Structures are given as structure tokens and as C-alpha cells.
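Structure in C-alpha cells, see below.
With one protein chain held back, the other chains of the complex are shown just where they sit.
Take a look at chain A:
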Amino acid sequence: MNARMIGEGLARAVVVFVLATVVLGVAYPFAVGAVGQLAFPWQANGSVIEVDGVKYGSQLVGQPFSDMKHLWGRPTVANATAFQGEDGQPLLWYAPENLSPASDEFAQRVQQRVEAIRAAHPDQANEPVPSELVTVSGSGFDPHISPAAADYQVGRIAQATGRSEEEVRAIIRQCTEEPLLGAIGQARVNVLEVNLMLDGVLDAVPNR
């Protein structure tokens, strides 16, 4: 290994780096962006649900819900420190925090969540709480919940909103996606979409 060999190697490495930066760092993402913006503009820009000029959130990012008139999602772990708006107002974002499911602290959290959920759902007193209502998702902002977890809340939502259980179930069904080919992935209910429908903001699920 002599100096000339090393010099030649470094020089060629720099050329490859520059070439890669232009082709893979600039041209490649722009090409994907061009296709995306032309063919799938709604998805390429964050799948934001917008009604009458108000942006109610992304179909793919969950929000914290605790209102009795709303469907509740997975427990979220949110913060308001990562981002600020243009006027300096704090904005909500998520950083997941998952405990070992074999730890005492986890057992305590589960216990607390079970108690809170049971207190809000007296009609389900004898039923166990579906697991997704007491476990934090991997992202901290799971936009979905299982049909079992949604079904558990139907009685409470019907009572709080004055709708019939059938109406609530119909809305949940509209916002439910089935597994791919019946087997890949899981059936899931989009919580934000259900709540926008319960509030009368949305009449149909966007882009499905």
C-alpha cells in the first residue's frame, strides 16, 4: 500500500461521493416527488383531512381523545416541546415511550388505565378491556384501534351523543379497513375519522 494507491483511491472515492450526491441525493428524491405530486398529491402531502378549509389532522397520525362523545384511541405519549407554531404556540408531537411488559411500572400503568376505562364504561363492567386500550403503540401515535376496542366503547358513545348504538356501529364500520387479502395485517378502525363523523364534520371517508 503506497501513497499513490491511497491517493488514487481517495480521489475516486470523492468523485463517487459527488456523483452519488447529485444522482441519489437530489435527482432520485425529486423523481419520486414528481411522480408522487402528480399521481398521488393527497398522499404525498401527508394525507391531511381537510373540510371547509380546516385541517383536522392526518389520516395517519393519531390524536389524544378523552371526550365521552368520542371514540378513544391507543394511549398516546405526547409532548409540546418539540415544535412551535409561527406565533410561538406549542404544537403537539409524539415520542413513544414503551415500558417492558414484564416490569412493575408497566403493571401499575395498565392497572390505572383499566380503572379509568372501566369507570367510563359501566355498561361493560363484566367484560375485560381490549388490550389496545391499555397498551402504548410502537409510534406513540397509532391512528387506529382494533374493532374489538371500538366495539367496547359503543354503548358509552351512544349514550353521550344521543345516537343509537346502531348509528355508532355504522360509523365505525365505515371507518374500518380489513386486512389485506383477509390475512395480512389487521382489521383497524381509524379513530380520527370516526370522531369527525360523530361530530358531523365528515360524511365520507377520504380516499378509500
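Criterion: contacts are C-beta pairs under 8 Å (C-beta built on N, C-alpha and C of every residue); 3 or more make two chains touch, one makes a residue touch a chain; residues count from 1.
What we mean here is this: contacts and distances are computed from a predicted model.
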Query raised in the report: Out of "Putative methylxanthine N7-demethylase NdmC", "Glutathione S-transferase GstB", "Potassium-transporting ATPase potassium-binding subunit" or "Transketolase family protein", what name does the UniProt record list for the absent chain?
Result: "Potassium-transporting ATPase potassium-binding subunit"
Requested in this report: In the full complex, which bits of chain A touch the chain not displayed? Write them out.
Outcome: 1, 5-6, 8-10, 12-17, 19-21, 24-26, 28-29, 31-33, 35-37, 39-40, 43-48, 54-61, 63-67, 70, 74, 78-83, 85, 89-104, 106-107, 110-111, 114, 118, 127-132, 134-149, 151, 177, 179-180, 183-188, 192, 195-196, 199
